[in-house]
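Yeah, one chain of the complex is gone here, protein chain that is, but the others are all in their spots.
Chain naming follows the written order as A, B and C, and within any one chain the residues start at number 1.
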Amino acid sequence: MNEQNLSAFRAEVADWMKANLCGRFAPLVDRGHAGDGDALPDLRKEWERELAGGGWTCPGWPAEYGGRALSVAEQVAFQEEYARAGGPGRLGHIGEGLLGPTLIAFGTETQKQRFLPPIREGREIWCQGYSEPEAGSDLANIKTRARLDPETGDWLVTGQKVWTSLAHLSDWIFVVARCDEGSVGPKGLIFLLMPLDQKGIEIHPIRQIGGGSEFNSVFFDDARVSADCVVGQPGDGWRIAMTLLSFERGLSTLGQQMGFQRELQLIAVLARENGAAADPAIKMRIARAWVGLRAMRYMAMRMLADSSDPQAKLESLGYKYQWSHWHRDLGKLGMDVLGFSGASATDDPRTEKLRQLFFFTRADTVYGGTSEIQLNIIAERGLGMPKEPRGGTA
Amino acid sequence: MNEQNLSAFRAEVADWMKANLCGRFAPLVDRGHAGDGDALPDLRKEWERELAGGGWTCPGWPAEYGGRALSVAEQVAFQEEYARAGGPGRLGHIGEGLLGPTLIAFGTETQKQRFLPPIREGREIWCQGYSEPEAGSDLANIKTRARLDPETGDWLVTGQKVWTSLAHLSDWIFVVARCDEGSVGPKGLIFLLMPLDQKGIEIHPIRQIGGGSEFNSVFFDDARVSADCVVGQPGDGWRIAMTLLSFERGLSTLGQQMGFQRELQLIAVLARENGAAADPAIKMRIARAWVGLRAMRYMAMRMLADSSDPQAKLESLGYKYQWSHWHRDLGKLGMDVLGFSGASATDDPRTEKLRQLFFFTRADTVYGGTSEIQLNIIAERGLGMPKEPRGGTA
Amino acid sequence: MDLSLTEDQLFMRDEANRFLAERATSEAVRAAIASGGFDKALWDSISNELGWCGIAIPEDAGGLGLGAFEMVLLLEEIGRRLAPVPFWTTVSVCAPVIRVLATDETRLALLGRIASGNAAATVALPRPAANDPFEAIEFNAEPDGRGWILSGRCAAVFNLACADLVVVPARLNERPALFAVERSSLSAIAPHDTLDPTMPVAPLSLAGVPVGADARIDRGDLDTGDFAAPLLWARLGLAAEQVGAASGCLELTLAYISERVQFGRSIASFQAVKHRCAELLVRIGEARSLLYGAAACLDAGGDDVAREIEGAGVLASEALWHAAEEAIQLHGGVGNTWEYDPHLYLRRAQATAHLFGSADAKLSRLAEFLQEAAA
Partner (left out) sequence: MDLSLTEDQLFMRDEANRFLAERATSEAVRAAIASGGFDKALWDSISNELGWCGIAIPEDAGGLGLGAFEMVLLLEEIGRRLAPVPFWTTVSVCAPVIRVLATDETRLALLGRIASGNAAATVALPRPAANDPFEAIEFNAEPDGRGWILSGRCAAVFNLACADLVVVPARLNERPALFAVERSSLSAIAPHDTLDPTMPVAPLSLAGVPVGADARIDRGDLDTGDFAAPLLWARLGLAAEQVGAASGCLELTLAYISERVQFGRSIASFQAVKHRCAELLVRIGEARSLLYGAAACLDAGGDDVAREIEGAGVLASEALWHAAEEAIQLHGGVGNTWEYDPHLYLRRAQATAHLFGSADAKLSRLAEFLQEAAA
């Protein structure tokens, strides 16, 4: 698709957003993003169906599964225009961006038929069951167990997942569990698709430092799942989980950056209004934030370019570290622009947005792989430095 | 000594410096400090004797060894006034501050009689043989060997020391060597006093990044030392060396800070002259340097107070890290105040001083225990965190 | 200047530490947060039983007659646990204002009340974020027959809801005057929803509130510049609480990471983590040193004490911020939950970062001090 067609496509997205993100959906503008993820859940579920009606869910999926097989450039354009219009956080993100591609790659035909259409139509919301209390950044240390019930052929799952985003608003969860008693590390894991609404599952929200509760602990006590909900073979869990994680990167990046840009603009505007922009230190920090954002934009474009440039591949290992620290600093900058008055809540939704930004950006450098893990990965995989030894008692 | 007497004492020092650091000694003002350590050696040797004549060498030593037994407060006052007057770097520092106290603590009566008077009189210059090429920050990994010559009873030393400050201007060196073949780590070390002017010793200057050569590699090839120049017993080397290192801290600190203050003042003056002080970022960095220097001053006073406050003891572990990073940043600040024109040499001794400051402050975070070692020490000894494992092949 | 702690000082600090470790536990702090950020029982113990409020109040007014240095030691311990008591506003903000600016008569009476533990106190600072919080005075006083009528509004008064005594600066014939207002004479207080629930803030609105003739406490010749001297105590006290809080936050973090295991090792065994904790200790030590130096200068009556206190404010605020940011990061996932304590320190760090000016504003003012001194 050439630049001209891409512009037309962008205009189409922008028009659709303008025509639809209004009226009863108007309260959704800029809502439901990280830190605000549990906002307005019912209306956002309706919004998912509205998007589906417009053909904007799963636009990168192959046509045979209901997608539009958009090119990478088009998907990026869609994400950017969606963000530019203030589109709300997507409840369907996990299904569309992670589980769908995983099933397309590893699922049986039956699984595809059963699970893909409701994702595409915005009717079933998924969440992700990876992290565990004793395995924060250490996926190989999973302790949740799945055992085969010989009578029914079902799998019975017992254990606990944590940091499960939006579990309380979801219909299904995919879970990585240990199916081979006595196995350790990445071996002996199973990848399961489980309905959340059953008696073996309890969901406890985790209250975050900003007050919201978009994350949950999910407790499994002989929760049941039928054998046809195993993706791949028992024992394949690690490979499937790792592939799935790789889907997470890339496409949504430029849309995320569009959101960052909106936040930075808001900060710059408030700084001008309240006079903070006259402070040389604040002025420099705003300029620095802008420079960092531009660098992120071009870094994302180098990543998406998928060239054979090993330098770009190497440097893309740093992207998570780069954006999360940039965003954490932005959260602090927003508060410092508000100054002393930012310590007290007000009626102005703009200052409230900055207060929330401050709190939820604290988590950016932790979730999705802590900065410490990121630096290990860069050093070890990227720079070929010696691996960190595991302790003796893994 | 009360505050009033201390003021009188300060005035006495200041008067003496004013009356003596002039005339033929005038070229020594502000010279011979770190990075400039090999400047004007002959005149500085004369200056050592001049100081001795005034009774200002070894003022803290007990009277029986020719000292004046000054109190800590007086010694601090002397150091400060010496620095305030622009007193040159002391060639006698190692003998006066390190070896002398070590001999007073561990030496035989004969050793004291032989070695202390020439130190006090500024007639013999000492240097320190600790570091080795394979044992940069790792004193326990010493490889230089001392073996007993059964015929003469002398010790014969073979090996290499490195980073030996001013060896080429010194008369004697004290050396820590391994006297017990097959020993490892801190065991089996010997502390030896060796004359440098002998055929078994070669001194090679190390050219530093700023161009000067105040450090040397010292090569020993069956260099000879008589048995009465062993301090303590063979095998005691580690204990003596560690005690000696502890003498290094503390007293000279406030004098060093007075030098820092002079440097910062010079930078502030030049910034005002060339307009750099109008740049908000430079202005803030100057203010920050001032704050850091004040904090260092009070930290040093807490350290000198020798109280039973465990908090002060804990925090004093950070002092080397604190001053060396402060000073390294000051070196950079000086260059940034000079700006683009600082890249080229000029005839102005003030800008040349800042250029030298820039180069030699690069080493502050390395010599005397790298910052990495300092942080290990703080974490392990201070905060009780787990020790870093040694590799398998020590 | 001697910066060693005397045996008495060490004892006092250790006792305060021990006492607060028992009484200002995480559970107690959280219970107080749920009820407006004030632990009444703890405050009663501190002010009444232990008599801490008299620490720097002269003996002639019933205090212990100790100095800024001892005040700092106590505030560090209060800050270490974010103890939800109005100690700072009472001892560092209000008492010095009274001590320096009040008439002899009111001074003895009011300081006596504070020293005896019978008054939690605060000052309605008109501009808490400004270098000079009194640069504009928001209240007006008018004489009426029996006393005075006070009117005006102050956006943010610390510990207003739990204070017994509020000192209100007001304009009277274009000059500043000071009024001691009993909290009981004020209408209901509606605290702000603030970042830091352990240090509550509320607006104070006075719509023609009558107070007695004896409510006026200043000597009648106040200038706005007169507030600078007592405010040194407020600034110093704030820095002390911040340094204490930074230490408490580091302790919290060290305790967590030495227990928490990842990849089969305690988090504390990772060198990168060790180095970051060590750097934090260096920064806290730096801040504490300048804090102690500034306190000793204030006690000694040196000329340059304002600069030292300004510098201590910068380092203390930054050390606390840095400690809180690292605490959240090194706690990993749980560092971002309400249930764990790092965010309480983060809240304190950010809520106090702009008091009396941001670090940048303080540095910029210091730069001007220095340029004047050098010129």
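FYI, a residue touches a chain if its C-beta (ideal position, glycine included) is under 8 Å from a C-beta of that chain, and two chains touch if they have at least 3 such contacts.
Note that the coordinates shown come from a computational prediction; the quantities given were computed from them, not determined experimentally.
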Listed residues C:31, C:213, C:272 or C:300, member touching the removed chain: C:272
Listed residues A:66, A:232, A:318 or A:368, member touching the removed chain: A:318
Contact residue for the chain not shown (choose from A:43, A:70, A:104 or A:277): A:277
Residues from chain B at the interface with the omitted partner, ascending: 131, 134, 136-138, 141, 162-163, 206-209, 211, 279-282, 332, 335-336, 339-345, 355, 358-359, 362-363, 365-367, 370-372, 375, 388-394
Residues belonging to chain A that touch the chain removed from view: 265, 268-269, 272, 277, 280, 283-284, 286-288, 290-292, 294-299, 301-302, 305-309, 311-312, 314-318, 321-322, 372, 374-376, 378-380, 382-386, 388
Positions on chain C contacted by the hidden chain, ascending: 270-272, 274-275
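The rule is short, and it goes like this: only the chains that are shown with their structure count from here on.
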Farthest-lying chain, centroid of Cα atoms versus that of chain B: A
Chain occupying the middle, per Cα centroid: C
Mean-CA-position distance for chain B and chain A (Å): 55
Centroid spacing, where centroids are CA-atom means, of chain B and chain C in whole angstrom: 42
Shared interface positions of chain C, touching two or more other chains: 266, 269, 273, 360, 364
Junction residues of chain A, two or more chains touched: 280-281, 389
